[in-house]
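Sharing a structure here in structure tokens format.
Omission of a single protein chain aside, the complex is shown with its protein chains in their original locations.
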Amino acid sequence: MTGSHRTQAGGRIDRQKKINFTFNGKSYVGMEGDTLASALLANGVHLLGRSFKYHRPRGIVAAGAEEPNSMVQLGEGAVTEPNIRATQISLYEGLSASSVNVWPSVEFDVSAMNGLFAKIFTAGFYNKTFMWPRDMWIKLYEPVIRRAAGWGKAPTTSDPDIYDHMHLTVDVMVVGGGPAGLSAALAAGRSGARVLLIDEQSEFGGSLLSLNRQIDGKNAAEWISETVSELAGMEDVTLLNRSIAFGYYDQNYLCVLEQRTDHLPQAMRKGKVRQRVWHIRAIEVVLATGAHERPLVFANNDRPGIMLAGAVQTYVNRYGVLPGRKMVIFTNNDAGYETAIDAKAAGANIAAILDAREEADGELIEAAKALGIRILPGYAITGVEGGKRVKAVEVRKIQKGAKVYTSAPERIACDLVAMSGGWSPVVHLFSQSQGKLHYREEEVCFVPGTPVQKQSFAGALNGSFSLSACLEEGAKAGAEAATKTGFTAKAANALKVDEPAMGRIEPFWIVPGARPVGEGGAKHFVDLQNDTTAADIELAVREGFESVEHVKRYTLTGFGTDQGKTSNINALAILSGILDKPIPKVGTTTFRPPYTPVSYGALAGRNLGDWSDPVRITSIHDWHVASGAEFENVGQWKRPWYFPKAGEDMHAATNRECLAVRNGVGVLDASTLGKIDIRGKDAAEFLNRIYTNAFAKLGVGRVRYGLMCHEDGMVFDDGTTARLAEDRFLMTTTTGNAAVVLDWLEEYLQTEWPELQVYCTSVTEQWATVSIAGPMAGKVMAKLAPEMNLSNDDFPFLSFKEGTVAGLKARVFRISFTGELTYEINVPWAQGRALWEAVMEAGAEFDITPYGTESMHILRAEKGFIIVGQETDGTTTPQDLGMGWIVSKKKPDFIGKRSYSRMDTSRTDRKQLVGLMTDNPSEVLPEGAQLVFDKNAPRPMPMVGHVTSSYYSAALGHSIALALVKGGHSKMGETIHAPLLDKTVTARIVDPVFYDKEGEKLNG
Amino acid sequence: MAKLANWITPAAALADSFPAGLKELAPRAQVSLRGNIDDKAFVDAVKTVAGVTLPKKANKVATGDKMKALWLSPDEWLLVGEEATQDALVAALEEALAGQHIAVNDVSANRTIFALEGLHARDALMKSCALDFHPGNFTAGDCAQTVIGKSPAIIEQVSLTDYHLYIRGSLSRYVGGWLAEALKEYSEK
Amino acid sequence: MLYIDCPWCGKRNETEFHYGGEAHIARPEDPSALSDEQWADFLFMRKNLKGPYAERWCHSNGCRRWFNVIRNTVSHEILAVYKMGETPPDLGPKKGEGV
Partner (left out) sequence: MAHSNSDAGAYARWNPGRKQGEPMVKYSIFTIARNAMTSHKNWPRQWRSPEPKPEYDVIIIGGGGHGLATAYYLAKEHGVTNVAVLEKGWLGGGNTARNTTIVRSNYLWDESAAIYEKSLQLWEGLSQDINYNVMLSQRGVLNLAHNLGDVREGVRRVNANRLNGVDAEWLDADGVKEFCPIINISKSARHPVLGATLQRRGGVARHDSVAWGFARAADARGVDIIQNCEVTGILRDGGKVTGVETSRGTIKAKKVAMVTAGHSSVVANMAGLRLPVESHPLQALVSEPIKPVINCVVMSGAVHVYVSQSDKGELVMGAGVDAFNSYGQRGSFHVIEHQLGACLELFPIFSRVRMMRSWGGIVDVCPDASPIISKTPVEGLYINCGWGTGGFKATPGSGWAFAHTVAKDEPHPLNAPFSLQRFETGALIDEHGAAAVAH
């Protein structure tokens, strides 16, 4: 019976365009312009899901973002999505959706048995039970609870869709495209200001799309389309529909989720960006976010078919759907009457209007009367019949403020209840922006208080519920905002609006049922999604949870995916009643982003995979890839880890690479080291203060190794620095620390010692560095740079030369991290690849061997050289490393010096760097092994240190390790143990220099 | 002076996959210059050697007949000129500025330059950078040091719709790929 | 995302900057003259004020200048920006409270 609930005509749907979709496996037909919710209602489907705790049948309540119930699992396979509200899904051809968290079906859900235990499952019940026997919690109770957890399901495969981010700066941002927002945007746009107007809905117009109104003698729809097209024609106006402002942060930073393809059939989405997060910086923000209607709290108010009156009006007027044929209206303000009138005009039978107010008169009431609608003033619903769909209501005359019924119950049959408990302005974004709310007694709602950022408010958000006020406030806010940003703007003349006058609203927070709240079978739901009832709130208070925040957490009100858009105010009003404390004193809970849920994919944008963190590569990288290198991540850099030949594992490859360096020649891409040019007449003095050792006397053309410490005395970087000229140095830093060190230098120069004349310039990527090392390095070098005098006298260790290498302008350093004769050749970065290839060619006859970071680590460990971050962990001083020789005693001060004399830092039994040799020469200790002196001590075992580096040394034919050991410097030759999971390894403490102690190989 | 030989940056490998509106430029001479803008001797000497008056105003580009100067910080500029002229420029500057508190560094290889051109150049930037590229705020002759995606960048606007982006060599493949992806949406239309 | 007014480059997103903590803690002229307690005070003790707070930022992805900011640590409002070496501006009795 498709389309059976469609009205004859009207609405903003295209009755010619039929759309096929399925829900819970059943096929239906909707129309272009429908939401899933309107299409289902048109097909007579109200029951969409089940509640969380009791699994009670639940239907559609609202027509927009505030919907608490109708979450569905949308789509299938890789594109399935949990918990999407049917009211926010634009219908598209081929849509498929199903109910969430029901088994086997929404019609018959086994977990509805929970309802039988409803008396037990009160708020906070889990705190009070499941404690005995103790281990049953993890074995039984928790698993059972967890199985019941959650609504829909995450996909099981990766997301095929694309997401991205945009940044936009505007003069005026208008949030909400209802009458207030549209007129704000228009006023601002006409001034020439840069304006952004956004609305979450598929089209602009807001609640005007649901109302029968005349503006300026035109249909509202016409006014909307004229306004939108005028805006669209303005060069500096951006219009974004299907775009939700979900976060309002400091300094007018707003984030907006634009849904670009979610309304399209799957086949039309391919290759397009699905969702885009806009990052907006606005000088002025105009909030015109409207208001959400509030439900009324009465016995069994959760039955499918009980809806918000405004939503009913929306379905009737905007979607051409009659959600029910026989309606009961329950209201405490005039809005319900308009729903009745519109629904009646569309063909519904209005069984009665129950007006909680004893006295109500005015235009709409008169109009309803004139239509012959039965009006029951001072009446309320005290009971509901029907499980999966409301069948009838029990109504009584009720005296407000007391539990007194002044009439016998009457049963009124109906298939729909439209309720209106008043309006809650959508203050979410304002509150997120740190604004404080103000309570308006008259309108019974919270509105924004004083602006806290450059912002203003218009329309229903302000508690101004008439269309004329919305238009006027909007125009004024838009014009003022534009003016503040420096444009000349004025609000257009007021438009003539045809609208009914609205009377006063009377608060009516809770309707007692036949029995007191909390007794008997009926439940008064406050938060439909979390099954929080008025009785739960009473219980919370009874148990001492009096703060609104405690009530929220104890009862879970407002904790759901709707974040309590329809429930929070009712809950706090009920709380206010119990505590007998005025509503504003009770206060609201904290509004937090996002306004509505946002997919992780959209938030991550394109920052996935290799774009999650930029990959930095050297100019030689592609050669390494082509040569089959395995890579290691070092910070953002990719560095060759080792170069396996066919059939080699890492161990075999590094053995070969290391031996090549020790016996022949190896080559390393060292381009990743940080390089900083330091220049000025005080450069030497500056380095003297930065490094622990002295730099003032370093000769021009010479190079020195230095350690940098923090003020607390702990090592944080090391590297070599060359003196290029009297007033000029070139510093190298470790790969991961280049930017950190530069910031560090600048910090001291700019904040502590501005009197020093020094400039620092990063030249890291100006120079590609190729390091050739080994006894044959000199031979290779001679071929590459025939003109360069390579003799030890002319070009000694720790010096550099400028010249031509392989035809390229180069700077060559003689420094060594391997203990072998080494030339570090620097050429302009983009010529690195050419240099590398020249080196490979020149070295071919010596079987030159490329090596990676792993071999580099082994080679330096054989020499006892440290790696910052491996031998150090932020708690290591130079003295701990046995590098006291590099800490100047003469310099009056340098960074870190003062800290060495502190009590703990000057202890002589600190953890100190030593070498370890295992008793079994082929046993390689795991790095990170902890060390003890007494291997038989009970746990907790007194640990004396740990292994920082450990390798098999092919050159030495046995394993080697470096370790930090308590008092290690005075324990040479002693035995130490590493208790591992399955065995304990014994080693001897030795000097950390394992290879070529005398340094004879440095010169080849 | 000869063209720079064997000049290969990581971005080069992407050249074939770049959509219209994006390309890597041939290398240019790039020299980093530090000095005191309030010192007339400094400014004059640079003007004589490089033919350009260093901009004092933040985020501005000054154009001379041989080269241009991008403001990078209150005491730092990037001089950009013809390919392969950097050695001569460095030498001339060193000579002219001898004795002053300055720093001159050849950084021609430090950054590679992308040209981002055409109607959608600004859209691609808006996807990559939080700066405001509206013509009322950023226009030809403006430059900025900022971030593209997650990479540091210097952005220079060279004409109404064209931009040059100076990117660290090691990050050039990342940024090139990122921009190509950002433009894809528009080139497919 | 704070919007920080670099004294040179103008307003930029927080992500271009590096935070440097409390401002106006000068490195002692002669650290060796300090007691351990005084040295610890310099190294570790911070005012950590609630309300207006003078702090340092570096425009590390821009002009690389360090500068001072007075920012309210509750509202995150930036009340003043001034260069290194300059004395904090007088924000009047109300706003400048606690600086």
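To keep things simple, chains are lettered A, B and C as they appear, and every chain counts its residues starting from 1.
As a working rule, a residue touches a chain if its C-beta (ideal position, glycine included) is under 8 Å from a C-beta of that chain, and two chains touch if they have at least 3 such contacts.
On a predicted model such as this, the values are computed, not experimentally measured, just so you know.
Partner chains of the missing chain, restricted to those shown and counted over the full complex, are A, C. The chain not shown here is touched by just one of A:138, A:501 or A:646, and that residue is A:138.
When you scan A:278, A:509, A:744 or A:846 for touch with the missing chain, the hit is A:509.
Considering the whole complex, the residue from A:492, A:603, A:694 or A:840 that touches the absent chain is A:603. Of the options A:370, A:408 or A:903, the residue whose C-beta touches the omitted chain is A:903.
Considering the complete assembly, chain C touches the hidden chain via residues 1-2, 13-15, 18-19, 21, 36-37, 39-41, 43-50, 53, 55, 71, 73-76.
The rule is simple: only the chains that are shown with their structure count from here on.
Set against one another, A-C and B-C show the most C-beta pairs in contact at A-C. Centre-to-centre spacing of chain B and chain C amounts to 31 Å, using the average Cα coordinate of each chain.
In chain A, the residues that touch at least two other chains are 279, 281. Taken residue by residue, chain C touches two or more other chains at 64-65, whereas all remaining positions touch fewer. Residues 58-59, 72-74, 76, 130-131, 144-147, 152 of chain B are the ones that touch chain C when the two sit in their complex. The touching residues of chain A, when paired with chain B in their complex, are 164-169, 194, 236, 271-273, 279, 281, 606-607, 610-611, 613-619, 621-622, 637, 672, 677, 679-681, 757, 759, 761-768, 807-809, 828-831, 833-834.
Listed in rising order, the residues of chain A touching chain C in the complex are 249-253, 279, 281, 434, 452, 711-712, 739, 743, 746-747, 750-752, 754, 892-893, 897-899, 902-903.
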